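Pasting a structure here, questions to come.
== chain A ==
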Amino acid sequence: MAKKESTFLNMLVTLLLVTLASSAALGYIYEFTKGPIAIAKSAKKNMAIHKVVPEFTNLPGEEVKKVVADNDTLYLYPAKNGDQLVGVAVETFTNKGFGGPIRLMVGFLPDGTINDIAVLEHKETPGLGDKMQKSKSNFSLQFEGKNPDNFKLSVKKDGGDVDAITASTISSRAFCDAVQRAYTVFKEGGIQ
Partner candidate 1 sequence: MNASDCYEQQGLIEDINEGLITVNVKNTSLCADCHAKGACGFFDIQKKSIQIFQSSANFKVGEKVNVILKKSLGIKALFLGYIMPFLVVLVVLIVLSILHASELFAGLVSLSLLIPYYVALYIFRNKIKKSFTFTLRKIE
Partner candidate 2 sequence: MEYVLIIISAVFVNNIVLTQFLGICPFIGVSNKVDTAFGMAGAVTFVMVIATMVTYILQHYVLLPLGIPFMQTVTFILVIAALVQLVEIILKKVSPALYQALGIFLPLITTNCTILGVAILAVQKDFNLIESVVFAISNALGFGLALITFSGIREQLDLADIPKSMKGVPIAFIIAGLLAMAFMGFAGIVK
Partner candidate 3 sequence: MLKTFAKGGIHPPENKLSAHVTILDLPVPKTVSIPLSQHLGVPAVPVVDKGDAVKAGQLIAKSEGFVSSNIHSPVSGKVVKIDKVPDTSGYKKNAIVIEVEGDEWIETVDRNGDLINTFDYSREEILKKILEAGIVGMGGATFPSHVKLTIPRGKKANYLIINGVECEPYLTADHALMMQKGEEILVGTMILKKVLDVDKALIGIERNKPDAIEHLTRLSEKYPGIEVYPLQEKYPQGGEKQLIKALINREVPSGGLPIDVGTVVHNVGTAFAVYEAVQKNKPLIERVLTVTGKSISKPSNFRVKIGTPISDVIEAAGGLPEDTGKIISGGPMMGKAINDLSVPVTKGSSGILILPEPEAKRKKIDPCIRCSRCINVCPMGLEPYLLMSLSQKNLFERLENEKVMDCIECGSCSYTCPSNRPLLDYIRLGKVNVGKIIRSRK
């Protein structure tokens, strides 16, 4: 095909065709990926819930309960296996972090025992406060299987039971603060 002259009409037509083709293709691909994208998105949240509570069959996202505290919101996701409540995942926060707010997902068994904790969001210093993540150190493991009723959620320096991350008392304190807040809310109204 020969190159078209750059007349105004030619240009309009070409561009129209190009845009038509592209947009049609894009529209189609969008339709095609819409499903997987949505799944991936919801899987992201569920993933965190999945990780912190035992196996469940319901859709905790549908049954979420919001509790407002300290100018922010905690989310309680009940996890049920059939009709049986197997645990509650609490999305909690603290503003006492070293680098800014920290958001955690704390999984409680129905009796209030901490099952697991996942860090959703933090801005702590790499190498210091970021050791609260499971992938970086064992710090958060010490909470597993502890019930805050008989495990004091504050660092040893402040008379609690938690071993702080080396050189990161502030982050450790903040972590405890977030877990404590989750537990309080869980206690107050979490258990259905």
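Regarding selection, all candidates are chains of the complex that A comes from, given by their letters.
Rule of thumb we're sticking to: contacts are C-beta pairs under 8 Å (C-beta built on N, C-alpha and C of every residue); 3 or more make two chains touch, one makes a residue touch a chain; residues count from 1.
Treat the numbers as computed from the prediction; the structure is a model and nothing was measured.
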Of the listed candidates 1, 2 or 3, the one touching chain A in this complex: 2
- request: Report the residues of chain A in contact with candidate 2 in the complex, numbered from low to high.
  value: 22-23, 26, 30, 98-101, 123
